[in-house]
Structure formats: C-alpha cells, structure tokens
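Left out: one protein chain. Kept in place: all the others.
Up next, chain A:
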C-alpha cells in the first residue's frame, strides 16, 4: 500500500443544541501517490471537512488521517491548500504573495525570487507580478493563489472548490492548466467540487459523498486517458460516467439517520 493520503475511520461531530451533528461518519479513503481524485457531494456532506483534515486545519473527533503514513497533527508546507475564496493577502503584490511561503522556508533571497518568478510564469501572471490583488479578476486571483501553493513545491495539493466562484470559460481554462501542470509534476491532488462535469473531467477517481451523516456514497473510476481534451467532454464515455456520477450525487437514497 503506497497511499499518499489515507483517512482511517474518520469521524467528525459538532455539538448542537439538540444532540450532536455528525459531519463525517466513519469515513475511510486511500488516495494513491500521484493520483488526481475529486470529491463531489451535496452541501453538508462533509467534503470540505474531510479535506481540511488532510490539511491539518480540522481535527477529527475519532479516527486518523495519515499523509505518507504519518498522522497529520497540523498544517505544513508539504501540503498546499487552495481555498475557494482565494485567500490572498490583499496588502501584498502578486509576487510578495507567492513569496510568502518561500520566506517561511528561509530560502536565500535569490532562490526565493527565482522560484516565485517560475511559479508566477507557470500560471501566466508574469505581467501582473507587481499588481495588488484588488486589481485582479477572480480568475487571476485564483491563479495567484495556485502559484503561491506551487512555489513551495508541496507533494500534495488540496483544493477546496477552487474554481467554484469563477465564470464557466475561466473555469475550463484553469482546469486545463491544472491538468497540464499535474501531468508534468505528478503531485497528489485532492480536489473538492460540487460540479459533476469538473469532477469527471479532472479525476481518475471520483469520490461521491452523501450528507446527513457525511459519508462516502460511491467511488467511480474514470477510465479516460490523460491528457484530457475538450473533445473528450463530448464523448459518449464521458457522458456515461458523468451520468453515473450525477445519479450518485443527486438521486441519493434518503439518509438513514444515524443515532
């Protein structure tokens, strides 16, 4: 077993006025090294919570999360996280944002500069390196956030609905760019989304989750070769998988309410 990320019987509950709310109910999942996995599910299914556990931002009530076989005890630069709300530091330029993590690694200034430059170039923001986030469009902000994550060269990318707030065209462009870089550096990617098309297009495996309590409903393999192309989106095979995922997400059996 060479699972890069593994969730073992993870439970997350929150105390509520009347009893407890179960966000995740005994979830187990292995994500292989260099795998691209997407997680879809209705809101409240705990998909973001699951990812946050791998990121070390949320602690499990029971069970454990392993990265490289070691239990996660907190966040770290080996796991890059990309948030839906971009989370750029608005007082820093694009370049300074990208250098933020590199400074924490205490790299020499020259090396820092070089790596930031490369990451900014990779996401196509070279012309805006000295711009403040407020002057950027949503798509450019998210590119900057991606560059910031790439710059520290994490082995794992955890992405929480990163393209959710973007328009359809920008989203498709960023999807293709993401796959492009992934095929080159082969990081392990766990990508949360509520968009079924996006889930199928990106992943080699789609994890479908269900809500109340949050659990894994089905795991659907996507037997389409990489690189993925725009034609593939229109292929019957894509359509079939897409329907399967759609069905698993939106026609879920009524939840058996766990006591």
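In the analysis below, contacts are C-beta pairs under 8 Å (C-beta built on N, C-alpha and C of every residue); 3 or more make two chains touch, one makes a residue touch a chain; residues count from 1.
Going forward, contacts and distances are computed from a predicted model.
Only one chain is not pictured, and the protein name UniProt records for it, out of "histidine kinase", "NitT/TauT family transport system permease protein", "PspC domain-containing protein" or "Anti-anti-sigma regulatory factor", is "NitT/TauT family transport system permease protein".
In the complete complex, the residue from A:42, A:63 or A:77 that touches the missing chain is A:77. Listed residues A:152, A:200 or A:248: the one in touch with the omitted chain is A:152.
Of A:57, A:172, A:211 or A:232, it is A:57 that touches the chain left out of the display. Contact with the omitted chain, checked across A:62, A:105 or A:219, is made by A:105. Of A:85, A:137 or A:235, it is A:85 that touches the chain left out of the display.
In the full complex, chain A contacts the hidden chain through residues 55-57, 74-77, 79-81, 83, 85, 87-92, 100-101, 104-105, 132-134, 145, 148, 152.
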